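In what follows, a single structure is set out as structure tokens and then discussed.
Heads up, one of the protein chains got dropped from this complex, but the rest are sitting where they should.
Read from first to last, the chains carry the letters A, B and C; within each, the first residue is number 1.
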Amino acid sequence: MTLDIETLVDLYRDMWLIRAFEFGLEREFKKGNVPGMLHTGVGQEATQAALAAHLHATDAFFPDHRCHGINALAQEKHQGDGERIMAELFGRATGVSGGKGGSLHSANPEVGNFGDNAVEGSYMATVLGVALAYQMRRQPNVACCIIGDGTVGRGEFHESLNMAAIWKLPVLYALVNNGYAISMPVGKGHASADIVDLARGYGMPCVVVDGNDIELAYAEVQKAVDYIRGGNGPYFLEFKTWRWQGLFSGEFRPAEEVRYWKEERDPLKLARAKIIENSALTADDVDRIEAEVKAEVEGWIDYAKQSPMPEPAKATANVYVGWTVEN
Amino acid sequence: MTLDIETLVDLYRDMWLIRAFEFGLEREFKKGNVPGMLHTGVGQEATQAALAAHLHATDAFFPDHRCHGINALAQEKHQGDGERIMAELFGRATGVSGGKGGSLHSANPEVGNFGDNAVEGSYMATVLGVALAYQMRRQPNVACCIIGDGTVGRGEFHESLNMAAIWKLPVLYALVNNGYAISMPVGKGHASADIVDLARGYGMPCVVVDGNDIELAYAEVQKAVDYIRGGNGPYFLEFKTWRWQGLFSGEFRPAEEVRYWKEERDPLKLARAKIIENSALTADDVDRIEAEVKAEVEGWIDYAKQSPMPEPAKATANVYVGWTVEN
Amino acid sequence: MTQSPARTRTFVQALTEALDLALERDPNVYMLGEDIGEMGGDFGVTRGLWAKYGETRVRDTPLSEAAIIGTAVGSAMMGMRPVAEIMFADFLGECYDQLVNNAAKMHYMFDGQFKAPIVVRTACGGGFGGGPHHSQSVEGWFLNVPGLVIVAPATPADAKGLLLASIENDNPILFLEHKALYRIKGDVPEGYYTTPLRQARIAREGKDVTVVATMKMVHEALAAAAELEKEGINVEVIDLRTILPYDAETVLASVRKTGRAVVANEAPRTGGLASELSAVIGEACFRDLKAPVERVTGLDTPIPFSLVLEKYILPGKEQVVEGIRRVMK
Partner (left out) sequence: MTQSPARTRTFVQALTEALDLALERDPNVYMLGEDIGEMGGDFGVTRGLWAKYGETRVRDTPLSEAAIIGTAVGSAMMGMRPVAEIMFADFLGECYDQLVNNAAKMHYMFDGQFKAPIVVRTACGGGFGGGPHHSQSVEGWFLNVPGLVIVAPATPADAKGLLLASIENDNPILFLEHKALYRIKGDVPEGYYTTPLRQARIAREGKDVTVVATMKMVHEALAAAAELEKEGINVEVIDLRTILPYDAETVLASVRKTGRAVVANEAPRTGGLASELSAVIGEACFRDLKAPVERVTGLDTPIPFSLVLEKYILPGKEQVVEGIRRVMK
């Protein structure tokens, strides 16, 4: 135990929130209540919670397609209305992006959420500009770019790391290596299954983190953001983790691999055991926390469902700033 | 001396041809006889001659904007008509690309010249396909991609090295580090002034070569192509060299740097001294070789100047294969 | 063109058949793209082919769109016949340079010394809540690019025949597959056949008005035509099939006959295919037109996520009906 118990319990609550959010969402998606496509972050909660814990509302993060959890945590923490992330996923007028964005474009700059870009990896370029603005304004902030192992295939990976390095930009690369890009195993898609190997040449600190151990993840993110806020330039964290969601069409990974990660490496199970072992909290206490969080998330789902759809004519708003589109 | 004297003299002749070609071309360019833009390879002759020496007509190379020399050598060696490269630069009908390409798009697949792409670095992606064709057809050939240090900025650098690595493609990356991209010093534009540092993570052999020493360059290219022909996958050579041409607008590099490279590190001076020291050839003999080569190149220039311009209406030919464009 | 007996197949099955036949017939044909191997592609178009032809000819790639197209082009320069898949057409922006400056100019800029016979299959179009980056109609991005071919089938039979013709063709081809058509069914002839490129199809003959449409809009136009038939308006529907270079002859002949034209394309209104067709019709049929050409298109906006918003900006049968009514006035 390196973390004090209050922090650990808070993080556990955050992780549980992510899982409850994703499971609830998936259920509604299967019922046909959520349009479009859905990728969930189940299994990656420790990585996400650790990042969310250290980022301020004045920092910026670019969440990837599995980051509903971070989005909800940031929204809840800084504005107390996590339900607006849920509403966005349901395409409602009350969603953070007014229903225009959905899962892949939920943003809110007030809480540091700079939005996903469904063209995977394109924001590896965008993040540079956010970081540059911090640097030019001498703000001790972090611009965090969350990308999957598959996304590393994009050329922008190189352009981004290189530019961040030469300009010493305050970028935190949070690489979520969950072993696959859709069906492509990381070792088959990349020259190295350890993405840090591709990053080291740029001369920034490159650290591999057990992304399923909330204590370690929390500590490593802490180190990284301290380094960045200190004006030392970019930092690269590779979280080794695993996603529970297989393909749309079902599970394709070896049964033993699935068992191992779900049973032995579940970040929630691991954290729960630690809490019960190291604190006065009992299993019942933790169950109660889980139930509370779950109830909250179900409230969000109700909120989303009851929210109005956007006004159709709003579809032509905000194409240009200050100009209306004639159609 | 690691090279036998005949080979060294042949290479000297090749290097001299490159220099005579470029100087002649530059003279004609300044007179207004060569349209468009001009970048020359003066100073980089050893690197170019070493590559040209080891590539077969059935191999493929993608020449960059300073590679008129390689283009001419390949054209002369395999088809005996180096003048057609010159003619292309003059925009003549007899040019290898019928005047459609010019300096930046002179190609001839029959001699392994796959043409430049003036969008610097885009052929880092194209080269993969050529290499893949060799691999699928089990041909022991090399697809060589010649790029400058500046061009490494492109995202395709990463996409290319990664894909070549995972598929073990027969690609030779010939990186010509001449210290600058137009006005940008390599150490300012890249996280490392040694480009190999950015390449190492992909797990292919990465070797730094003195690009102004023809013996060393020749030997290292030999090793690389042998490795690649052996089916071992890609290979990365970084040639450290220097270009004599400054900016269009003149010289901008420190005077001492200019002096050092032109006087102490001129690949031709270095090779000439070696030849005279290690063979029966005298300074006069070498002068005679130089004069011969120069006369040949001047003949090419005359040929180019006397060649007809393309038929204007040919401008609409070859837009599509098999279809004519109606305009 | 098609003699062999036809069976009912989905659009996806028709595409798979075409790929299967092409791989079987020509050893130079191979495929590359993300998750096209064992998984069979995001939309199942390549299903079964990895198992049948092996991973050398059905190649999974990393998420490197520029390298995918670059690889295709380079191998095509060597005489291979690559069929690349870009999972969503929206991602063509990442390989725009490879397509526009490399593939489309390869034959021309070296004066015929190289060919770049690549086929780039990609899923386009909206209507399913895919949001701004998974729903676009991208033909408008490429209309001003001489050297490139754009093919866009509307039926399963054409999906197969046009794909085979595209693979046979020596030019770089962007092959657009509208996602809303993947599950439609239709008669598909057995065996190998090609459907000619640059030849529009008269999907429905009529005498009062010509509707020129592409992909999903062909079906919307046919539905509109059926509806208006009841009111005595007899609509001719032309399925353009090849978008670039397109079959102006068939289009103009039809408009000369009917004297009225509606062009229907899902992409945004300004600067898209609809404008190109309207211009050509307006100029060439200047004396024949009884009413100005009507463009039925998406509105000039990105594509929003929420279905109510998306429906508002994308054209459907209703918009085609309205367009026809306007030209009939």
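Observations on the structure shown:
Following the convention adopted for this analysis, contacts are C-beta pairs under 8 Å (C-beta built on N, C-alpha and C of every residue); 3 or more make two chains touch, one makes a residue touch a chain.
Here the structure is a predicted model, which is why all the values come from computation and not from measurement.
Although it is left out of the displayed model, the omitted chain contacts the following shown chains in the full complex: A, B, C.
Here the missing chain is touched by one residue of C:P172, C:P302 or C:G316, and it is C:P302.
Touching the chain that is not shown, out of B:A181, B:I275, B:V293 or B:V321: B:A181 (per the contact rule at the top). Among the residues A:L3, A:M37, A:I166 or A:A217, only A:I166 touches the chain that is left out of the figure. For chain C, the residues touching the chain absent from view are 90-91, 93-94, 96-101, 104-105, 108-109, 131-133, 140-147, 244-245, 267-268, 270-276, 278-280, 282-284, 286, 289, 291-295, 300-302, 304. Not every partner is drawn; the one left out touches chain A at residues 60, 96-101, 105, 107-109, 114-115, 117, 119, 122-134, 136, 143, 155-156, 159-160, 162-163, 166, 317-323, 325. Against the chain not shown here, chain B presents residues 35-37, 91-92, 97, 99-105, 117-122, 150-155, 181-184, 188-190, 247, 249, 252, 309-310, 312-316, 319, 325-327.
By our rule, only the chains that are shown with their structure count from here on.
With centres defined by CA atoms alone, the chain at the far end from chain A is B. Here the spacing of chain A and chain B, counted between their Cα centres, is 46 Å. In this assembly, the C-alpha centroid of chain B lies 41 Å from the C-alpha centroid of chain C. Between the CA-based centres of chain A and chain C the separation comes to 36 Å, rounded to the whole angstrom. Chain contacts: chain A has residues 153-155, 188-190 touching two or more partner chains. Chain contacts: chain C has residues 61-62, 64, 66-67 touching two or more partner chains.
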